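Here the complex is missing one protein chain, while the rest keep their positions.
Residue numbering begins at 1 within each chain, and the chains themselves are lettered A and B in the order written.
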Amino acid sequence: MRSPHARARFTVGDLGPLSRRLAAVLTAADVPSNGFGIYPDIKDQPVLADGQVRYRGEAVVALVGEREVVLAIGDEEVPITWMPEAPVVGIDAAMAADAPLVQADKPRNLLLEGGVRRGKVGEAFATCAAVAEGVFETAFVEHAYIEPEAGWAERVGDRIEIHVSTQTPYMDRDEVAIVMRLRPEAVRIVPTACGGGFGGKLDLSVQPLVAVAAWKLRQPVALVYTRPESMAASTKRHPARIAAKFGCDAEGRLLACEVTASFDTGAYASWGPTVANRVPVHAMGPYRVPNVRTWGDAYFTNAPPSGAFRGFGVPQAAIAHEALMDELADKLGVDRLEFRLRNALRVGDTTATGQTLAHSAGLAQCLEALQPHWRKAQDEIAAFNAAGGPKRRGVGVGCMWYGIGNTSMSNPSCMRVGLSPAGTLTLYSGAVDIGQGSNTIMTQIAADALGLPAAQFALVAGDTDLTADAGKTSASRQTFVSGMAAERAGRDLRGQILRLANAGPEAVLSLDCAKLTVRDGGEVRVIDLATAGPLMGEGTFDPPTTPLDTDGQGIPYATYAFAAQIAVVEVDLELGTVKVLRMVAAHDVGKAINPTLVEGQIEGGIAQGLGLALMEEYLPGRTENLHDYLIPTIGDVPEVECILIEDREPLGPSGAKGVGEPGLVPTAPAILGAVHHATGVRARRVPLLPHRLREAIVAAGKGT
Amino acid sequence: MKVDFTLNGRSVAWAGSPITRLAAALRCDLGHTGTKVGCDAGDCGACTVLLDHRQVCACLVAMGQVAGRVVETVEGLVDGNGTLAALQTSFLAHGAAQCGICTPGMLMAAQELLRKTERPTRGETEDALGGVLCRCTGYGKIVDAVMNATASLLAAPPAGCAPGAGRRHRQACRLGEVRRRRHSR
Partner (left out) sequence: MGVYLRPRRLEEALSALARPSAQPHAVLAGGTDFYPARVGRAIDEDVLDISGIDVLRGITGDAAGWRLGATTTWSELLEADLPPLFDGLKQAAREVGGRQIQNAGTLAGNICNASPAADGVPGLLALDAEVEIAGPASRRLPLRQFITGVRRTALAPRELVVAIHIPRPRHDAESAFLKLGARRYLVISIAMAAATLEFAEGRVAAARVAVGACSPVAERLPALETALIGASRDRLADRVDAAQLAPLAPIDDVRGSASYRRDAVVTLLRRLLASFAR
């Protein structure tokens, strides 16, 4: 039973009558340690609310019993007395001097703030030939994975085993251990096939509830969120207000950048610190800017917790920086793509945090690959628009960069490859495949490193009892981090085999049942695994980073993905509707281990970026279903042409970086830039719903 | 209530409350968990099955309406030997499934279409699959897979190749090649 109120105190009455119909009725008092959260020092979110609720949808009472009995109980039958209070809605209300506190220990409702400073921004602006600035706003966005949160738990002796749709089994294990006051080894997490995550399944959902219930009842307990429950209860993309200002010289070289990004982090901290830390590093865009002041802050409100959602704040920031690149280009009369090419970070450049990019910075290659498409689109569009009529077309370009892995924080991965005495070759991968294909590429990488075919591998994935910690499936890190660990594991096992066979590095391996054959030049050695095995190779990798100082100086990421996307749109000036006609996406992925899977991430990211730009806005209490909350359908996503650029990253497996989030980040900027090209309207708020665009067109005098 | 009906070509007897949703009966009582439930409200199409050869959301069908009728689910696409249908092979070859939760719904919607039209146009494919939401793929590879579901019989990926070969990779999958990729549909 969840709170219908965004902010309220409550008391629970006599649960006796209800308890007699059910196996158990759980409240806050039943949770051994009633607090969880992503950060070790912020366990601010209760499993079950304790006397007060901070957002609509917060869990209050758990009804545990036979499915039909539980479903037959209405919310009104649970004896709760509510004392609703006026909620804090939006960051302006949160920042107000007399604002009620959402979290008692967070004065001013501030979660945290910080940023990057380099050079002298004020002086630099004074020398700029052109300056562009604007304030851009984004809303709550819902992950809308098609599989809602689901899982079940079973007590096995003194251990609790949880099968759950999750992106992060080891974090789940450790969090459940804290909640249950158990040693981590007493908790087993078995990830089920995950029907979509996008960052929304990085936080605890069903895990602590089924664990507490199964522990108490000593029988298996399952929980599947209904869709309205999933939408109300789960984390969201942070709404953002981004005030940005950029300046350049007469040749169009960027000189200064000032960005303040304020985020609505909702009722609980969740991934708020991650977003607020990542954005200042990225907010100047993938460009050389010698003078930078970027700042991020996050405020609590009585709204769903804002958490992790593909891009961690960078999609919002990119909307701002790309709009201003367009404005500066237009002011100077420079082609918008050319302007970006002039400023693109390249290998050898130093970023605003003082990091010199030694390798793998392929934005210029991406833009160059797009140039013919850009020119062709402009010609076609000019011809189309010349004909007049209520429809206008436009083309936009969006660029991005994205640091792979956690910001300035250790996020190691350990992978293992084993060969049993019976000749079974197994990859033990703790990396959860949430659809992006990590199961496939980890096998490819391990197979390549070991020197045996991928098809001979069995896979054990995700189970914390059987696999090592590969870190979370998030931050576009699995290919880079777990992939490198898998490569090292494969090489480790190969090394052991070559030593056993006394063979050299060029030896060719083959495996047939329990016989492992090693051919080295003319020599052939057969290893009988029944006597030699089991053999286990292990590899670990943790991307090298350094902490950032108070000016944001340091090495936040070991590598960055770069990309540029072009969007061609058609706007109906009279109705304000936007149809995206086609996208061309050029992504520097370092190395495409599996091109089809890389394209899948780009195409899927584009679909979510299109939704962010044009139709997705989560309104608590009003869009708790999939017909009021709109995600793109098959008829909304255009043809996408993918161009894969491979500027090799030496730290990555075969030179690979990551692409999961990069697919999404440039899309909304490209679409909004195209809308401006078509209509002269610069969108300052997303989603650009038809009524908003039409109002802007009319206000700009561009209506017919 | 007892409900006798045909499920993937076999006679099945089910008993329970007639207002039970077909999706729940398939998953919870009949061991057919291939049909997925995304919303229970007809908004997402993940639970799409064929009822008397027409695609419907199984979450919107009362068991009381199923007696004597023909139900087909994703489990029925494989043949008696467990060999995948050409449509399923086409999905694999095109990389049309990522997390897979919408895939059964997409397959059944496509099955209705392909029985009527062997080489559907892009528009026909979109109309047929328009009621199934996908959050992972951006739909492009799904459309490719359905439009080429019969042609793909000619281009099954070679054994041992990671799924990623695609219909344009008639040769064995080679890791380590730089490739410019173009989609034209």
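Just so we're on the same page, a residue touches a chain if its C-beta (ideal position, glycine included) is under 8 Å from a C-beta of that chain, and two chains touch if they have at least 3 such contacts.
All of these numbers come straight from a predicted model, not from anything done at the bench.
Colleague: Among A:T633, A:S654 or A:T679, which one touches the chain that has been omitted from the display?
Modeller: For the chain that is not drawn, the touching residue is A:T633.
Colleague: Out of B:G45, B:P104, B:P120 or B:G138, which is the one that touches the chain we can't see?
Modeller: The missing chain is touched by B:G45.
Colleague: Out of B:L7, B:C59 or B:L107, which touches the unshown chain?
Modeller: Only one of B:L7, B:C59 or B:L107 touches the chain omitted from view, namely B:C59.
Colleague: Across the whole complex, list the residues on subunit B that are touched by the chain not included here.
Modeller: 1, 17-19, 21, 39-43, 45, 48, 51, 54-57, 59-62, 64-65, 109, 112, 126-128, 130-133
Colleague: May I ask you to list the residues on subunit A that touch the chain which is not drawn?
Modeller: So the residues of subunit A touching the missing chain come out as 68, 71-72, 74, 226-229, 390, 574-577, 614-615, 617, 619, 622-623, 625-628, 630, 632-636, 689-691, 694-695, 698.
We adopt the following convention: only the chains that are shown with their structure count from here on.
Colleague: How many Å are there between the centre of subunit A and the centre of subunit B, using C-alpha atoms for each centre?
Modeller: 28
Colleague: In their shared complex, at which residues does subunit A touch subunit B?
Modeller: 143-148, 193-198, 226-227, 434-437, 440-441, 443-444, 448, 453-455, 592-597, 599-600, 603-608, 625-627, 631, 633-635, 637, 639-644, 646, 654
Colleague: Spell out the residues on subunit B that touch subunit A in their complex, using ranges where they run on.
Modeller: Where subunit B meets subunit A, its residues are 36, 38-41, 43-44, 46, 94-95, 97-102, 126, 129-130, 132-143, 159-166, 175-176, 178-183, 185.
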